[in-house]
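After this line comes chain A, so read on.
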Amino acid sequence: MKRSATPTSSGTTRVVLKGGTIVDSRGERRADVAIEGGVVVEVGEGLSGDARDASGAVIAPGFVDLHAHLREPGKEEAETIETGSRAGAKGGYTALVAMPNTDPPQDSVAVIEFVREQGRRAGLVDVVPSGCITLGRQGEALAPIAELAAAGVRIFTDDGSGVQDELLMRRAMEYGRGLDVTLAQHCEVATLTKGAVMNECQCCTTLGLPGWPAVAEELMVFRDIELARITGARVHFLHLSTARSVDLVRAAKRDGLPVTAEVTPHHLSLDETRLLTFDTVYKVNPPLRSPRDIAALREGVRDGTIDALATDHAPHPRRDKELPLDQAPPGMLGLETALGVALGVMDIDLVHLVRIMSINPARIAGINDRHGRDIEPGAPANLVVFDPNITWQVAPEKLASKSRNTPYAGMTLRGRVRHTIFGGDFTVLDGEPQR
Partner candidate 1 sequence: MKHLRSIPELGADGLARLLELTNHMVEVNRRPVPKVPALRGRTVVSLFFEDSTRTRLSFETAAKRLSADTMTFSVSTSSVNKGESLRDTVETITDMGVDAFVVRHKSAGIPWQISEWTTAAVVNAGDGWHQHPTQALVDCFTVREARGCERFDGLTLTIVGDIKHSRVARSNIAAFSMLGAKIVLVAPPTLLPPDVAHWPVAVSHSLDEVISRTDILYMLRLQSERMAQGHVPNLREYSERFGLDARRLAMLPSDAVVMHPGPMNRGVEMLIDPSALPNSLIHRQVANGVSVRMAVLFDLLAGESSAGNLREVSP
Partner candidate 2 sequence: MSTTVMSADDVRRAVTRIAHEILERQRGGSRLALVGLQRGGAWLADMLGAALNTIEPAAGVPVGYIDVSMHRDDISLRPVVPGAISRIEFAVDGTTVVLVDDVLYTGRTVRAALEGINTYGRPRAVQLAVLVDRGHRELPIRPDYVGKNIPTQVGDDVRATADGVVITKVAP
C-alpha cells in the first residue's frame, strides 16, 4: 500500500512512545515522547495519548545513512528507491544519502529531481540525492556543481570511483568554496588496484588473487587532505578502511582542517580471511582488511576521528554475485544490519552510537534541521526506537531489500529496531514495515 501524501503531513492523533529511554546529544534520560502532526510535542513522564510500547527500548533521533546505493535509475533489479527506503526504515533510518553512480548518474538536476520524487513517493525515508563531482563520474570535467547546489544538493562524490586527476580535484574544491557543499571522496588510486579482488596481504598471496594495497587508499586520503589545506574546502572521506587512513585524518583534524570521515559496519567487523572461502559476498570496495586495520578503525570511532557509521549499502542481484570472484561486482547490503553490527562490535556507549549513526551524519549531509536533532518539543518526528540488547539471527529471505547479498547471513546480531517514525508516521512498527 503506497502513500502518495508527503510524509510530513501525518494524522492528528497524539501518539505516545511509552517507557523508553531517550538518547540524544544531551545524554540519556527516561521519558515518554508524544508526537502529533509530524512533530514531537511533549517530552516527560507519564504522558497520555495513543500508546506505543517503548519499554526497555532506546528512543533516538532517526538514523541517517551518508552512503546508500539505491540503484534507481538504472539497476532496478538490484534495488529500487522504494525497496531501499523500506530496508532503511527497517534498519532505523529516517534519511538516506543516495549515491550518484546510477544510470544515468546524478550529475544533472533532472536526475536529482527524479530521485527525490521517487523518495517522496515511497514516503518511507528522506531520500537525499548526492551529486557527482565530475560529469558522468568520468573524472574528466566538472559536473554543474553550482546548479546542483542550487537545487539543494549538499554532498558531492564520484563514489564507486575516486577522482583520479589531482588538478581536477583541486578545481572542484576551489569551485565548491562558498557554495556550502561537502566533497566526499572514494579514495582509490585506480592504477594501483587494477583487477584487485581483495586486500593485498598474506591471504591474497596464498590465494593467488590480485591485491588492493592499503597505500592505494592512503595516497588519496593524503592528497585530498593537503588539497583541502590549501583550498579550504570541506572534505568527507567515504568508507575508510586502513589504519594509516585513520592516522592521516586524525592529524588533519588536529590541524583544524574541516575534514570528516565515515566507516562501514563491515570494515569494523569482518577481516580479509573471509575471502578464503572465495564467497563473493565478501568482495567489496575498499576490501575487507586486516585485524590491525579493524582495531585502528574502532579506535578511530572511539576517539572521534571517525565521525559517522555509513553503510555503503550496495545491493546486487543473486546472479551477479554468482560470477567468479574476480568478475563479481563488489558490495554488500548494510541498511538492515548496521545497528546490530555496531552494537555487537563497538565498545561505545549509546550516546556515542547515536552520535555516529544520527547526529553527525545529519550534520555532514546538511539535513540537521530535520534529522539528528535532540528530542524536544518542536523537533520533527524522525525517530528510531530500538532494543539494544535483543539478539536476532539474520535471515536473508526476510530482508526488505530486493537483494540478498548480506555477509551476515545466519549470524546473530545484537540490537534491533522496534519502531521507526518518519514525519510522525510509523514506517516500522514492532519490527514490521508498515508499507
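The candidate set was assembled so that all candidates are chains of the complex that A comes from, given by their letters.
Heads up, the rule we're going with is that a residue touches a chain if its C-beta (ideal position, glycine included) is under 8 Å from a C-beta of that chain, and two chains touch if they have at least 3 such contacts; residues count from 1.
Just so we're clear, the structure is a prediction, and the values are computed from it rather than from any experiment.
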Pick from 1 or 2, the complex member that touches chain A: 1
Chain A residues touching candidate 1 - in the complex, by the definition given at the top: 200-202, 204-209, 211, 213, 277-278, 280, 319, 322-327
